[in-house]
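Structure provided below as structure tokens; questions to follow.
Just one protein chain is left out here, and the rest sit where they should.
Going in written order, the chains are labelled A, B and C, and every chain counts its residues from 1.
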Amino acid sequence: MKQRLKRILLSWEAMLIVVFAIVCVAFNQQDASRQAAGLSKKDVFNLASVIKSMRPYMLYSFMTLGIALILAMGDIDISAGASAALSAAMLGILYKTMMDAGVPSGLSLALALVGCVATGTLCGAANGFLVIRFKELFPMIITLTTQLFFRGVAFLLLGGGTLTFKNDKTFDLLKTLYNTVTIGGISIPIVIIVFLAFAAVFYVWLHLTANGRRIFALGTNSKAAYLSGVRTDKIKFTMFTICGLLSSVTAVFFVGATSSSIRADSMVGYEMYAIAAAVLGGFSTSGGKGSIVGVVISLFLFGVIKIGLGTLYGFADSMVNMSVGVILILSTLLPNVAAQINAAGRVRKRRASSLV
Amino acid sequence: MSDKLLSMNRITKIFPGVKALSDVRFDLNKGEIHALVGENGAGKSTFIKVLAGVHQPDSGEILLDGAQIIMKDPTTAQKHGIAAIHQHAASYPDLSVAENIFIGHEFMIGPFVNWRKTNSEAKKLLDSIGADIQPQDIVGSLSVARQQLVEIVKALSQNARILIMDEPTAALSKQESEELYAIAKNLRNRGVAIILISHRFEDIFDLADRATVLRDGGYVGTWSIDEIDTNKLVAAMVGRDIGHFFPKKQTQPGDELLRIENLSRTGFFRDVSLSVRAGEIVALTGLVGAGRTEVAETVFGAEQASAGQIYIEGKPVQIHSPNEAMSLGVGLLPEDRQLQGLLMNWSIERNITLPTLKQCARGAFVSSAKEYAMADNLKTRLNIKANDVKTNAEALSGGNQQKVVVAKQLAVQPKILILDEPTKGVDVGSKAAIYEIMSNLAAQGMGILMVSSEMPEVINMADRIYVMREGRISAHFSAKGITQNQILEAAVPLAKAARNTAEREVAS
Amino acid sequence: MKKVLSVVLALAMLLAMVGASAVAEPSALLIGVVYKQSGNPYFQAAVTGFEKASQELGFTFMHDGPDDGSSDGQIRIIENYISQGVDVICVSANDPDALVGVLQEAMAEGIKVISWDAEVAPEGRNLDVQPASAKSIALTQLESISKSIGGEGQIAIVSAMATAPNQNLWIGFIEEALATDPAYANLEYVGTVYGDDEYTKSYDETLGLINLHPDLKGIITPTTAGGPAVAKCVLDEGKSIKVTGLTLASDMAEYIKAGVCDETFLWNPIELGYAASYAAVALVKGEITGAAGDAYDVPEIGTLTVEQVQKIGESGELEPAEGTISYLNKLNTFNVDTVDEWVSIL
Partner (left out) sequence: MTAQAPVKRKASSFAALLIQRREVLLLLVLVALLSAVSVRVRGYIPNNWLNILKGGSINMVMAAGMLPVLLIGSIDISVASTLALSGAVSGMLMRDGYIATVPGMILVGLGVGAVIGALNGSLMAWGRVLPIIVTLGMSYIARALIPMDWLLGLNKISRTNLTDSFKVFMLDNTFLRLPYLVWTAVIVTFVIGIFLRYTRVGRSIYAVGSNESAALVRGVSANRVKLLAHTICGATAGLAGILWLGYYNSVEKSTATGDEMYVIAACVLGGVSVTGGYGKISGVVIGAVLIAVINSAIPQLNIGNSMITEFIKGLLLLATILLNVILGWVMRKRELAQRSI
């Protein structure tokens, strides 16, 4: 049991939790010193306010789960943002056409939502089909072109304009997705609750079931996995489809967040945020490793850092992006450097002992 | 004998946790082929890497023409005329032949490469050893044998005085091996000293003048080739008398498990028909490129046939994927253990249970207790030498890795087991263990289809032998009283078989 | 444990590098200013207006805009301001409806909301401050282009983002005037293209227009970002097309002198920022409630009144609509003689 405990303690997730705690303490400290210096009127960085303003950073959390699954297989999907935008566009178009056709608003919203998720799933399936059918092309190239294609279709549907449903009570139901719910005295945004539910399902599925083990096998060595009876093509197709589905879930929450106004150029670059969060969470583009727990922690870590830098250090929005870039590179560089130092240390130690 | 070119004495090299080389002596004369022989892990490749400057020895000295030199890196070794040819020869598959030969020292006009001169010089060198290869061809598109010729020419272009050939014939057919022997002898007569590392006794006895044996990193002895024979060599390598080398139990063949009729796959093989009965070991042999591995892949569903029918226990079946093959009771041991057989950085346990995760599940979840039980029982059954099932596959020796792949297939309780080159690159000791496993499985009523090009193995282990030539079954023998030449005759392409000259009895 | 130490080291270094940069001195009033996109000089000019007012009225303010000009970027910044407990949020919206949700949350916490330059939907704001009535801005540009091309020939519009609320309002009034006003009877309106406030897109779209309509005479470009690109494209193609629109003097000085533009217009964003600050402070202090009829005075500009929003009803005339607005009604004209004095300011 001790060996297993040691593995958990030294694992990547533990390190993320420690960093998370340190960052919170540092920000609290900064908040207190600003209040002492009279720089800010009220306690800015407390649990309630942080959780509440975590919402914008939780929008792409569903897409991050999808991207994590793809990374676990050793592939990549840069069209997630575009398929989310296309799903949002379909949500608006379907709702509008059904309303014009006189369908009762409640039903048309439900059908529009189904249509939206179906579109995302379809986009994922298209990626999956192309990846398994055209093995000579790499997922990076395939999703590069499908990104332009999906974004193009979204523009075709919506033109440059915004589709909005001014004071339409039923469509405004989507806005409630962005509200908060008070549990145990703290108001927790719905988006976080739904995300944690999704994360739990995917944790169990990826880490505890046979299917999850097969995904990691595929990511480690797809030929050996194939010869061990793993249905590699079926899994690749399913993962890309699920990633498309999760992207459309992100789209639904995005529409809710932006007060149900839908644009073709929304969610640009969301897949890059998702890749950054998944990589910080322990996944890697070479496949075979990573854990959902790590991804959940890294999403909250990114959220806290972005909020803290914005409110406590006066970082402009683009400066926050810079810190994301720095953290992304350091999160892979430092373990490598540490590993090299250890290796060098061990060699020096052994050479010293052998010459004596 | 010509004068002493190279002598290396008291060479010691220590890696974390293991003493790879201790006090190894080796000397080489000009114009001599000296075989370096030993089990896997005996330290042969480490020793060669020390000579080639890839590793630095912890102690000992290297004398070239009597003068001591420090081989600090491959480029210094190259400058001293030492060149190495590895088993998977092509170093730059995407580049042209000429470029592979002259990489690093092309013919220049000022700062620019003079392609015309480089190509013509390459053509001259290629013709000098009779290799009919165009300088502009992309190396990747050449056959393994011809890639090896390119490597030899590359060594010559650096006017190498010492040529290290590491397992040169492992991937070559009989025909191509003979061509390589001729070229090696030609180089020897031109004064080039060759260090030959090979598991194939035919190479050693056909080529080498002297043989040095290493065991567990230590120096055993050096003999000239005529004062030693196979059994003495094997005994020196293994250090103990291995008794009967091929433990084949006699079994009564049961009913038919596998039958394939006129199986074809465009471009690889056509009208292949064979059958395997319970308790039988059937060998499928032939030259490299005859299509044997492709037949195995097609039966296992990794590739799709273009015509023909497969019957399992008499019933016609369509196998579209390895997954379906396994559910029908067919298992495959792939040819390349590390790339296709195992997940190297996974534990033994997880490797073994990968194909049969459903059986280790309690409800939807994988139960680690069930998983441990299955892996541990197979570990003991095949006595895989590792302290526990949690160790990673990459930490195991070649033989033990092969046993893990066998264990992985046995977990599926196959009725038919296809083994593709089961003992390739495995040391002598483990070979015997694998043969024992094979004969036990046959004795328990399993049908074994062994794809192999090692004649001793084919002759001594198989009950029936199918020989393939250029994609077709060319002969079907029962193993009793079969000789190597009968097999070779069926295996060698027709045009050349007619003029097959010297009848050579190869010690077997 | 070595891995943990190394990452913590990096993070501490990152935070230390920044240190406690002075964000804003404490005072009774804290204003959060949000504009469409960071790095846009038009909004930098407006910020100097807020600066001038902050010295006079003694409030402190923060200003920021999203990197990519997106609505969810503005939401992130507004949520930051809410959690810092600002008293007023002054926002120039990328999309009138997208920010309504988060701004309503702000108003629920007693934070006043003013939209300026680009309006937020009425239900998401207390008051909208605009430089001039949309109609007067639109018609001034139409009248100018008509004068430049002698009242007849093809004209087109190169706009910014298709969703920008103020753009669509001006285009609406221009189209309405072209349809009804006899003075513009023989002007042929060939259509609107969108440059998305991106230099290259505006340039390429103008190129497309020129090649599509060889005898195009005039282009209206009511966007500071797109204006210079349109003028440069016309200059590069050597076409005798007249360009007018809402542009920065410094950007267009050369094109005015080169004759591509006879005159271009812009209100003074510094004055707009200045006036918005006064409206904000007045709102917080309760001098005005944002309802129609209130008034607040701004030094050097005068008393500005709050009116009911007007919009073109089905019947074609103006009729009151929801939400209140207050206009500066000061439009500056840049032409050959006046442009030099404005170059240093705008």
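Observations, loosely collected:
In this section, a residue touches a chain if its C-beta (ideal position, glycine included) is under 8 Å from a C-beta of that chain, and two chains touch if they have at least 3 such contacts.
This structure is a prediction, so every number in the text was calculated from the model and none was measured.
Under the touch definition stated at the start, the shown chains contacted by the missing one in the entire complex are A, B, C.
Which of C:57, C:207 or C:301 touches the hidden chain is settled by the complete complex: it is C:207.
Summary of contacts with the chain left out: across A:30, A:53, A:147 or A:311, the touching residue is A:147.
Checked against the full complex, the candidates B:91, B:230 or B:338 give a single residue touching the omitted chain, namely B:91.
Where chain B meets the missing chain, the touching residues are 54, 73-75, 78, 90-95, 99, 103-104, 106, 108, 111-113, 115, 130-132, 143, 146, 179, 182, 266-270, 291, 470-472.
Although one chain is not shown, part of chain A still touches it, namely residues 76, 130, 134, 136-138, 140-141, 144-153, 155-156, 159-160, 264, 268, 272, 275-276, 279, 284-286, 316, 318-319, 321-322, 324-326, 328-329, 332-333, 336-337. Contacts to the hidden chain, counted on chain C, fall at residues 37-41, 44, 67-69, 193-194, 198-200, 203-205, 207-208, 211-212, 225, 228-229, 232, 236, 250-251, 253-254, 343.
Quick note on the criterion: only the chains that are shown with their structure count from here on.
Steps from chain B to chain C, taking the shortest chain of touch contacts, total 2.
Here A is the chain whose Cα centre lies closest to the centre of all protein Cα atoms. The distance from the centre of chain A to the centre of chain B, each centre being the mean of the chain's C-alpha atoms, comes to 46 Å. If each chain is reduced to the centroid of its CA atoms, chain A and chain C end up 34 Å from each other. Residue positions of chain A with contacts to 2 or more other chains are absent. Within the complex formed with chain A, the residues of chain C that make contact are 1-4, 6-8, 10-12, 14-15, 18, 20-26, 30, 38-39, 62, 64-68, 70-73, 75-77, 79-80, 82-85, 95, 97-102, 121, 123-124, 161-163, 194, 196.
Those residues of chain A that touch chain C in the complex are listed here as 10, 14-15, 18-19, 22-23, 26, 30, 33-34, 37-42, 44, 49-50, 52-53, 55-57, 59, 159-162, 164, 166-167, 175, 178, 254, 257-261, 263, 265-269, 306-307, 309-318, 321, 323, 326-327, 330-331, 334-335, 337-338, 341-342. Note for the complex: chain A touches chain B at residues 204, 208-210, 213-214, 217, 220-221, 223-231, 288, 346, 350, 354.
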